[in-house]
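Here it is, the structure in full.
What you see is the complex with one protein chain gone and the rest in place.
Per-chain numbering from 1; labels A, B and C assigned in written order.
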Amino acid sequence: MPDAYSYLGPAGTFTWSALGQVPQARGAEWRSVHNVGEALDDVASGRSRGAVIAVENSVEGGVNATHDALSRIPGIRISGEYLVPVDFDLVARPGTALAEVRVVVAHPVAYAQCHLFLDREIPGHAHLPATSNVAAPASLQESDLAQAAVAPAGIAGRYPLEVLASGIGDNRGAVTRFVLVERAGRVPARTGADKTSLIVDLPDEQAGGLLGLLEQFATRGINMSLLQSRPIGDALGRYRFVIDIDGHIEDERIADALLGVKRFSPRVVFLGSYPRADGHRPEVSSRFTDAAFVEARDWLQGLVSGVPERGK
Amino acid sequence: MPDAYSYLGPAGTFTWSALGQVPQARGAEWRSVHNVGEALDDVASGRSRGAVIAVENSVEGGVNATHDALSRIPGIRISGEYLVPVDFDLVARPGTALAEVRVVVAHPVAYAQCHLFLDREIPGHAHLPATSNVAAPASLQESDLAQAAVAPAGIAGRYPLEVLASGIGDNRGAVTRFVLVERAGRVPARTGADKTSLIVDLPDEQAGGLLGLLEQFATRGINMSLLQSRPIGDALGRYRFVIDIDGHIEDERIADALLGVKRFSPRVVFLGSYPRADGHRPEVSSRFTDAAFVEARDWLQGLVSGVPERGK
Amino acid sequence: MPDAYSYLGPAGTFTWSALGQVPQARGAEWRSVHNVGEALDDVASGRSRGAVIAVENSVEGGVNATHDALSRIPGIRISGEYLVPVDFDLVARPGTALAEVRVVVAHPVAYAQCHLFLDREIPGHAHLPATSNVAAPASLQESDLAQAAVAPAGIAGRYPLEVLASGIGDNRGAVTRFVLVERAGRVPARTGADKTSLIVDLPDEQAGGLLGLLEQFATRGINMSLLQSRPIGDALGRYRFVIDIDGHIEDERIADALLGVKRFSPRVVFLGSYPRADGHRPEVSSRFTDAAFVEARDWLQGLVSGVPERGK
Partner (left out) sequence: MPDAYSYLGPAGTFTWSALGQVPQARGAEWRSVHNVGEALDDVASGRSRGAVIAVENSVEGGVNATHDALSRIPGIRISGEYLVPVDFDLVARPGTALAEVRVVVAHPVAYAQCHLFLDREIPGHAHLPATSNVAAPASLQESDLAQAAVAPAGIAGRYPLEVLASGIGDNRGAVTRFVLVERAGRVPARTGADKTSLIVDLPDEQAGGLLGLLEQFATRGINMSLLQSRPIGDALGRYRFVIDIDGHIEDERIADALLGVKRFSPRVVFLGSYPRADGHRPEVSSRFTDAAFVEARDWLQGLVSGVPERGK
């Protein structure tokens, strides 16, 4: 397999920053692609060893597209998680004053995220769209249609550009969550601070179908960190859920919950178990430790085989 | 082990009728005892191979005592279930007319169960207590203190007595449920129409503890046919539950539920899996068949080992 | 209405002790009856103002009978709760030594509850049955068929009898719970330490029916102190539940739960709200206080009427 990693390019995007956090991508080829589907196709077809894609809170769009693609493309798995702070600078050619700015070049989604600042500081400005958050500042060098660009924080250093204002996003402190996707193979080793991602179709049922699904986690003391409904698409009112839970498929409680979900749902896609970006280790009640599962199995085995119970 | 079976005697009681339904007791010694604790002690100590005891709706008392004894005495198991219709006759020495009856001899619990009939038909009668439902009619032969006795239906034929009135119980069609208790050993083979009995202590928790317990059954599509709270006894407000569920410990869904209950509860007593008296086979949703459990395990095994999923 | 109270007599029974705790019964006529049904009929028909009956852990039998009667007889309500310690003495005529006892007179249920002591201390003794726990010691004066009697603790002082042994029950510290039943009328005032009793039929449904019922309490933070299944009686496998919950029908959370239960169940019998015997005041989470209910209603009212929300 070629030692390549696909990402939503070009160099300088937030996705590119996330890829910079992936240890195994150092020294490999970085393949810039145009959308999430293309990135995942690269992995599924073997053109790339991995792909980094946004899965939550993206400022570059495509989160729903990501989930839909993960649900559709077989044979791929999430193997890592990376967080990138999402912040924007307003950049310009050296010598430009804020008061001179009339046209701002920006990716439309980034533009929307900075509108409070732009409307307040540059009233009456016009918006020139760019294909990406990198194309926006880059275009300042090739054309003078715009006087300033909305650019990912820190990117100005890559170009002969100056920062007119930094931290111009409406939502300071925003973070986008990215994942590394690879071909399905052995699950990454358990670290104790892991996350497991699933896509689960609800059975065709009345009110309470989702409740039945969530009970699979609640009755095993498993915390959810993401729950998102997506239309299945074949009929109105049929939903699947994108779910992140705290733990690893090799944790007994997670494995047991997966068995329960598998029996419950007409279709489950296991997207992977992988180390959490934040390193948070969930607190597991004594009732749901691996030891508790092993002890219960031993007890059951004793019952069936006829060995009398002890210490009742 | 002596080939003996203990029962709440003497011969002729409803418990004695239940023992008559136990195939393996044919030809064995039938040991008449005075109460449920004694019967279970016989089994625990090896004095008897088995004991038949009432567990629900008893007219001879002792149902709570039964559950408490089952909870306390280790090393015993329920291995069979038997139903006995509970009905009473009013019997008398030959030639006695109903109008002549002034004193009725009866076990106090049976007496209470026939009071509608007795108050209506023999107003002003007196009650002479008997130690058992058999001692009542038997005493008519030994003494003329009473003119009539309340007796289990059909017993008159064992004595030179006549039936003055039959079906005199307040609650026609009542049935008492009995179980056969033996020493813990291999669980009786699965028949497809089985019942599993448990005693489960609730964890020390707020409202919702019982809900958590019942979810262990509900999330596996398991029906309960008995649920009875009993004080644990060590502190006010702490409860255990006596539970009968439809199915056998070798049914995958039951085994899985037992694992869940074991992890949930500080103390679980498995009382046994055994054929139901009524032969009723539960309908099991396709989601909870043995095949569904096996399929889910295979799926999980494939995920962990890295074999790509098929047919997604 | 005659100022009379019915109880399972005669004077000296545990029920009689419980009636002694009922303030409004002081100075009234105490009417001794033979069983629970008779006591409740007295109330329903107006022959008595109230009746005291055992509802849990009775040593005099009749607990299931109590629940069945409460379920069947309309127009009556529980209005008080009383606890009586259940303990037994072995009593005899003055001058009798334990070694001389050959025959023990006892109510059969009390006899069963003392069998550990009797079997150990008086091996080989015979049992002479009595109609009640009071008739047993009383009979020692009228006949010398027995040398000793099992009697409620403390009763010896009412007769010229001596205590051979006290605290002879197998289960020390046992307590029986009694309730006062009156004709349905205004519910007793809320004290903050109240209990509410219900009988609820489950709807005809699969696994999960009971869960749906219990959720009505759990989702309102209501603790249950009694839960007992009883066959409805019209068909096998149909159950009703006898339920005690912590709180008073005038507590908002209880009223709301009753509404939920009423909609859920094909048949609910409200047995009453009344002060708890133990005076325990439940801890109510801030989410379920009366104030929380009132605040939510005000909020909803504002939404519907079009007044904008404040403090969002």
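Keep this in mind: contacts are C-beta pairs under 8 Å (C-beta built on N, C-alpha and C of every residue); 3 or more make two chains touch, one makes a residue touch a chain.
Given the structure is predicted, the values throughout are model-derived calculations rather than measurements.
Considering the whole complex, the hidden chain is in touch with A, C.
If you put the hidden chain back, the residue from C:W30, C:Y274 or C:F288 that touches it is C:F288.
When the whole complex is considered, the residue among A:F88, A:F217, A:F270 or A:F293 that touches the unshown chain is A:F217. Only one of the listed residues, A:E29, A:D144, A:D204 or A:D278, touches the absent chain: A:D278. Only one of the listed residues, A:E38, A:E162 or A:E250, touches the absent chain: A:E38. Touching residues on subunit A toward the chain that is not drawn are 34-38, 57, 61-65, 68, 107-109, 111-113, 115-116, 119, 127-132, 135, 170-171, 173, 206-208, 210-211, 214-215, 217-218, 221-229, 231, 233, 236-237, 239, 241, 278, 280.
One chain is missing from the display, and on subunit C it is touched by residues 74-75, 184-187, 212, 215-216, 219, 249-250, 255, 258-260, 262-264, 267, 269-270, 287-288, 292-293, 295-297, 299-300, 303-306, 308-309, 312.
Here is the rule we use: only the chains that are shown with their structure count from here on.
Shown here, the protein chains touch in a chain-like sequence that does not close on itself. Averaging C-alpha coordinates per chain and comparing to subunit B, the farthest chain turns out to be A. For the touching copies subunit A and subunit B, the fraction of interface residue numbers used by both exceeds half; the interface is of the same-residue type. The rotation that brings the Cα trace of subunit B onto that of subunit C spans 180°, given to the nearest 5. As a whole-number value, the distance joining the C-alpha centres of subunit A and subunit B reads 57 Å. For subunit A, the set of residues that touch two or more other chains is empty.
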